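Only one protein chain is missing from this complex, and each of the others stays in its spot.
All chains are identified by letter, namely A and B, in their written order; residue positions are counted from 1 within each chain.
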Amino acid sequence: MDGATMIEWTAYALQGILILLAIAIVLHKNNGTIIILIASFSLVTASLYIINNAPDVAIAEIAIGSAIIPLIYVISISRQREFIVLDRAMDEFIFIGDELAGIGYVLLHRLAEYYHLELNITNDPGLCSLDEAMDRMLCEKTNVDLIVAKDEETGKYVFKGKRSSTLMKKLQQMTQPFDNIEVILFKDSEFGG
Amino acid sequence: MIFVPVYLVFVPILAAMIIFLFQKPKMAYLALVAQGVVTVLAVWYFLTFRDDYSQTFFTFGGWNNLIGIGFRNDAISISFLFLSIFIWWMVLIYTFNAKKDTRNFLFFLLFLEGVFFGLIQTNDLFNMFVFIELTTILVSILVAYEKAGDSFRAAIYYLLLNTAGVLAFLLGIILLYYSFGNININQITTMIASSDLSETTTVRFAYVLLMSGIAVKSAMFPLFTWLPRAHAVAKSGVSALLSGIVVKGGLYLFIRISLMFAAAPYDTSMFFFAIGATTAIVGVMFAMTQKDIKQILAYHTVSQIGIMMMGLSSTDSLTFSGGLLHLYNHALFKSLLFLGAGIIVNVYKTKNIKYIRGVFRAMPLLSILMIVGMLSISGSPLFNGFISKSVIKYGLTDAQYWLLQIVNLGTATSFLKMSQIFFGPRTLSYPLVRKREYLPVALLAVACLTMGVLHVPIADFVLDVDLAKFKPISLQYVFEYGLMLGAGFLLYKYVIDKDYKPVQWIRNFRISFETANYMFLLYFTVMIGVFVVYPML
Partner (left out) sequence: MNPLLTFIVVLIGFYGLATSKNIIKSVFSVTIIESGIILLFLNLGNFEGGGIPIVGESLTNIVDPLPQALMITTIVIGSTVTALALMLSIKVFHHYGTVEWAEVLGRKDGE
């Protein structure tokens, strides 16, 4: 087989691989795996660009499609995996001793499992010492999703979060049978002009 | 002097970058300076070249006319240029202040202005694609600038749907290059006229792809779902800009591509008239049932675009000018309504028209200006909506005329519903309105009135068309308008106000992202059926 037909057959094979990769990307469920498939898709298309006598486009495609684009995807997907909870109630609702056990923890863990998110509970003293009135600002401006506090007068535990979040809706459903837990939802700030 | 188009594109972009880089409050005034420079340049350019537009053609880098990227202007693009300069002035005055947040906002606003001027003047198809993509990106950022949840989801919906459409446009450009070997608009127009390449399947396919992309951008019938979402949740200045000018950019592309394919034997006028009529009726049906003031105005934009398509799709040059005139008039009165609605929403802190009452007593001047806008959009004699609707009506057959009347009736009903906000007791003690915000609204109202009364000299000057047979006011017209208002009032009282189940269902009807994509593929398939398959049979 001479050089020309070999290149022909390589081109056909690569196109076949491209179609398989495209079908795999469309049908796959886990977003993290698809990033690797995208990087390999970009590599295969760059090889096809070279076969089509366009090496400068191939260089651009490799730099952007295999390096920068998967980086952006990884950054954005990693920000969408966590559910951040701020624990202000300093008693045994979530932390018993030094370990994560306690009714609050079980509830939150089940909620995070349902949405395939990682639970990240923090009781950072800097954030805890902020005023109660700042809770709403905290939920909106930072990436804290839920604030757990204890109402001293009634003895109930209070979950505060945004009303627009689907997780808060589910949390409301889940805590309905519990009498000592109350859920407060913040509406989004009023619009400007 | 010949390079003024390039300056028109780059002066706003440069000013935007300077405002962004130098973070001083006084720098924000550079925006007004830049806008002034652009206005002076445009007027000077127009006065130099208005006798002979073929002199405005130039190519970048001094390349040959046949192969270089170039800019050119003709009567339509010059009038678009002046319209967009005027609307951008209005929005700049409305949203101007020297705080840090607004400075970043001014950056995006001026950048969009430069890109839009480039879109209007370009003569090269790929250059057009680049400018369209830039417009999509910038508009998406501007819609998301409100930083509320609704605006983020509207922005991502807008971005993904429009990118899919613009990629179809790119595919059309590729097929055109494959057939003609050239992507210069002037060249392709000559080649289509002089050869019969436009009969082949490839060129028909290219036409279908180009038109599908344009249909997404101009919010035509099945693909308008991004428009109510995006225009209702943006800041008021941004909504006025989008509804007033940027969506007309899509229609400008429609005009250019239609003129490019003018010599081709495609029978397009019936199809696009049908699309236009459907868009108009569906838009007004949705508009009648909404309760959110900005949502009502956004759906009215959709229906007025339908009326414009009814005009622009015809082969008769008078009706075409009517469509173009309606485009300009709509930019004026829709911006007026959106800016006025923005002031009202700011003062009353709610968007629901059930809770806004007593605007006339609280802010009488603003109410009068808003009433001017409402009269213009519903086609009252003496205002500009009436003139353009009459010109379009003149070229329609009887059956088509009744379609237009249905749309007019729906518009009248919906604005009668919205005029509830004027009556009632004064619910506010002291409205805090910035005086500066009144100025653009007042100027736009004056422009509406002028276009309604002085339409004959203006149309002659701008579009070179004679409209002397359309009188601005007469007893018969006032009587017809009164009749339509009466019918609209009855429709409102007995159907809309009762809030029956179908009305509620229409109000809450929302199309998911999946369905929007299926609509796009459906539209594409129908166009293939009409333009590619049907002529082959």
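As a working rule, contacts are C-beta pairs under 8 Å (C-beta built on N, C-alpha and C of every residue); 3 or more make two chains touch, one makes a residue touch a chain.
This is a predicted model, so every value here is computed, not measured.
Considering the whole complex, the hidden chain is in touch with A, B. Here one chain is not drawn; of B:Leu83, B:Ala144 or B:Leu227, the residue touching it is B:Ala144. Residue in contact with the omitted chain (choice from A:Met6, A:Ala22 or A:Val106): A:Ala22. From the options B:Leu14, B:Met27, B:Leu41 or B:Ala164, the residue with contact to the unseen chain in the full assembly is B:Ala164. Against the chain not displayed here, chain A makes contact via residues 4, 8, 11-12, 15-16, 18-19, 22-23, 25-26, 31, 34, 38, 41-42, 45, 48-49, 51-57, 60-61, 64-65, 68-69, 72-73, 76-77, 79-80, 115, 143, 145, 162-168, 187-188. Residue-level contact of chain B with the missing chain is found at 126, 130, 133, 136-137, 140-141, 144, 149-150, 152-153, 155-157, 159-160, 163-164, 167, 170-171, 174, 177-178, 232-233, 292, 295, 508, 510, 512-514, 517-518, 521.
As a convention for this text, only the chains that are shown with their structure count from here on.
Rounded to a whole number, the gap between the C-alpha centres of chain A and chain B is 38 angstrom.
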